[in-house]
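Omission of a single protein chain aside, the complex is shown with its protein chains in their original locations.
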Amino acid sequence: MKRTFASDNYSGVHPEVMEALQKANQGHAPAYGADEFTAKASAKFKSLFGNDVEVFFAYNGTGANVLGLSSLTRSFNSIICSDLAHINVDESTAPEKFLGCKLITITQRQGKIYPEDVEARVQRVDDQHHPQAKVISISQSTEYGTVYTVDEVKALSAVARKHRLYLHMDGSRISNAAVGLNQEFRTFTRDAGVDVLSFGGTKNGMMFGEAIVFFNPALAESFLFIRKQSMQLHSKMRFIAAQFDALLSNDLWKRNAEHSNRMAKMLEAQLNQISGVTVTQPVNANGVFAIIPPAVVSALQQEAFFYVWNEKISEARLMCSFDTTEEDVMNFAARLKKLLAR
Amino acid sequence: MKRTFASDNYSGVHPEVMEALQKANQGHAPAYGADEFTAKASAKFKSLFGNDVEVFFAYNGTGANVLGLSSLTRSFNSIICSDLAHINVDESTAPEKFLGCKLITITQRQGKIYPEDVEARVQRVDDQHHPQAKVISISQSTEYGTVYTVDEVKALSAVARKHRLYLHMDGSRISNAAVGLNQEFRTFTRDAGVDVLSFGGTKNGMMFGEAIVFFNPALAESFLFIRKQSMQLHSKMRFIAAQFDALLSNDLWKRNAEHSNRMAKMLEAQLNQISGVTVTQPVNANGVFAIIPPAVVSALQQEAFFYVWNEKISEARLMCSFDTTEEDVMNFAARLKKLLAR
Amino acid sequence: MKRTFASDNYSGVHPEVMEALQKANQGHAPAYGADEFTAKASAKFKSLFGNDVEVFFAYNGTGANVLGLSSLTRSFNSIICSDLAHINVDESTAPEKFLGCKLITITQRQGKIYPEDVEARVQRVDDQHHPQAKVISISQSTEYGTVYTVDEVKALSAVARKHRLYLHMDGSRISNAAVGLNQEFRTFTRDAGVDVLSFGGTKNGMMFGEAIVFFNPALAESFLFIRKQSMQLHSKMRFIAAQFDALLSNDLWKRNAEHSNRMAKMLEAQLNQISGVTVTQPVNANGVFAIIPPAVVSALQQEAFFYVWNEKISEARLMCSFDTTEEDVMNFAARLKKLLAR
Partner (left out) sequence: MKRTFASDNYSGVHPEVMEALQKANQGHAPAYGADEFTAKASAKFKSLFGNDVEVFFAYNGTGANVLGLSSLTRSFNSIICSDLAHINVDESTAPEKFLGCKLITITQRQGKIYPEDVEARVQRVDDQHHPQAKVISISQSTEYGTVYTVDEVKALSAVARKHRLYLHMDGSRISNAAVGLNQEFRTFTRDAGVDVLSFGGTKNGMMFGEAIVFFNPALAESFLFIRKQSMQLHSKMRFIAAQFDALLSNDLWKRNAEHSNRMAKMLEAQLNQISGVTVTQPVNANGVFAIIPPAVVSALQQEAFFYVWNEKISEARLMCSFDTTEEDVMNFAARLKKLLAR
């Protein structure tokens, strides 16, 4: 199938990741994470985040988020997040079903939530009748393609500490965020006060696999049992580990994210030049959100498929991947111009 | 790592499966199963089981089992299974947590359960105080490497029908069972009265991925929601589908299972010739269970690692894979003989 | 303890209910609802709502709500309700934990939600990634002491039917609503399109016990199992049934509700005459909400305790009970006047 702007999970697997899978496919390896590939990939994570972190692998983003949150909550807790958070609108009711918790939502602004809104949601503390707030969960980059600055993360962390909440980060597109911020991973996660991180692999060129990183190892105490129980333990673990090893080698994560972010900026620039099209969100990572006249949407999707994010205002979501080409961008813009010119 | 007899998930990925992954890695593909690879693999399943079946993919065996059972039960139900069933002893409490159901166990005989024992467990029907039996779940091949005959499956199905229960089959090693029985898949599943089947891929040469096959499509009505909620929906689905396509092409499933089953028979034959060693279970599939004198276990594990299944009687579990060689078997037997001769 | 305006559950048991408990305490009675008291009370409900309804008893309001909703949902569903709904803010995370569902909230207006807001929440139908809306839940009377008119309930029911949702009513104060509306129970429940009703007993003079009424008996199919599993099945059921029998005899429910509603209106009238005090909500039932200057709150609570509902605006919630007296109201108003006059 032709390349699209539908999602960064429409793209396939980066060749270097595929090569790592091939190389890992030699002989036998202990199952369930007791293999050397897992040890090697874990070491890579420790070199990024510090030797005392705990890192585990899971299958997918929903799994990684639920596993991380499960380590932070009990069933009578609530989790404060954006109303557009993936955990709130795109993971079915996995969080509610698996955790028992309530998600308390804040109307996002450019995909983000802010300390004052969070604080207003910390209500009725110690009141047995009311869900007890325990976690702030943010997505980095956000579902709107924006990125929290280091200071924004720190400000949320400060609120979390003040009210004895944990700070969870859904980093399914964390590499795009790191590139967007031009910061080390650690700077805007651990050092900014994040407690648990979902570190995304699939959307940045892997076949499958996400990591959960605990900056406070004590929080990971029961993780192995939780992961197994939640059906997120892979037997042939080496094949997740080898992919992460590749992603974290030779800056592959960075090259991929830089590329997709650059494609997004190029697309933004092109769209900004087309009258009748309005880019709606700052482009900090690999997604571009733009109002495209409804009359041309269908024809434009023939050129390169994308999803209409908000039908009411005909806002399209255009996601760039590691394999998006400059030509893809230019052709898309050209086609859009032509369609609007009719 | 050297090849072992530890588990069929210590082995890697069959080259033909790896090749299929490579081939699937072209351009973009719709996520979450709306791709042509998924359509093609589904068609392969339909050609095996009938055009009216519904088939879905999940990440792992625990996921496949829980998803299938979830479609058959409500939280006040119970599931009748062997005390050694994977769902009972090797899936943490995933079934209880996700389904809410109780597992009612029967002491297995050679890994199997029998109609009269099942019937004795169907108790207090319609009594609101008591868990209401709803499913019989069997493993094919069993955790003890044995295989239910077609008639045995039919007899359990008859009991299920009599008491309005469903019959679920955990087929994480179903290819080994098919070869062991020398029967078409359909004969001992759908045609024998099974309602829902977990069809294993990982243990027969895949990297990851299991299928859930519904022989009564009505039972699959809410499956998509259940799968997503249970964190078993893969985004880049083509990479599970392509593997199943490869497994079901050119009889790869059969070649792999025939080989591993043959290696198990060869191993059994070798062990039978060693005095002091007792094979404890019929070898119908790819596993051999044998009592090996405890004094030599540790040294033997150096030759080729394996797990002691039952420490009390020093019963070892020796699993053969698609990549087990005749030399592996002969070396293992030779080493064991030597160790016992000291 | 002196009478208060704290809550209608601060009051005790109506003497006629207590007498019924005494009378029911003769000899033995079958447990778990197979007794004649349960049969008699059920018949009373059927005479109110129709012979084909199904009625069951539970311990408390949270239980009744969760049981009713449990009969209407599967775990991947969502429930649309007011942001102030008891199920959303006062039942811990019982709905999420027991049902697995997400609650989708609408900012209430005078305690109510309206069809257009509900419709905006029915999103992404059949999208496996998104919680699937299945129920609209409203409280009658509302948490703000207001009452949905018959037409308002019908309008919500019409939206429910249009989108294949169920309409659930939390009637923990349904008697107050009936009196407020001056309508038969049936008119604004079953005949207005409600599917399942929590019929409150405790807040209208009972010691414990709530009823769940199914207007569509098919929805009650598995109720007995769900109730037992959710720990809401009382063994000595006659003692809930006898209370409901008393409540539904000689219009006790109505006398109690008329009285408490009348006390609320009297209180409202008094407060309206006090400058500096603002009644914030229409008084349709037995609750009065009023802004009371914060400086006098504490002293006024000495006269008769009440809760500050909204601290930000110093909005008090003043609940009247079957045992509130005119003197209680007049003394409270007099004391408030005096405090403000200082």
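In this document, chain identifiers A, B and C correspond to the written order of the chains, with residue numbering beginning at 1 in each.
Everything below uses one rule, namely that a residue touches a chain if its C-beta (ideal position, glycine included) is under 8 Å from a C-beta of that chain, and two chains touch if they have at least 3 such contacts.
Here the structure is a predicted model, which means the values were calculated and not measured.
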{"item": "Omitted-chain contact residue, chosen from C:H163, C:R186 or C:K236", "value": "C:K236"}
{"item": "Interface residues of chain B (partner: the chain not displayed)", "value": "75-78, 89-93, 96-97, 99-103, 124, 128-131"}
{"item": "Touching residues on chain A - with respect to the absent chain", "value": "32, 74-76, 100, 128-129, 132, 222, 224-229, 233"}
{"item": "Those residues of chain C which, in the complete complex, touch the missing chain", "value": "1-4, 6-7, 9-13, 18, 21-22, 24-31, 35-36, 59-63, 66, 91-94, 97-98, 202-203, 207-208, 225, 228-236, 238-239, 321, 323"}
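Heads up, the rule we're going with is that only the chains that are shown with their structure count from here on.
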{"item": "Euclidean distance of C-alpha centroids - chain B vs chain C, Å", "value": "51"}
{"item": "Rounded Å distance, chain A centre to chain C centre (Cα mean)", "value": "42"}
{"item": "Between chain A and chain B, centroid-to-centroid distance (C-alpha), Å", "value": "33"}
{"item": "Chain C: positions in contact with at least two other chains", "value": "75-76, 100, 128-129"}
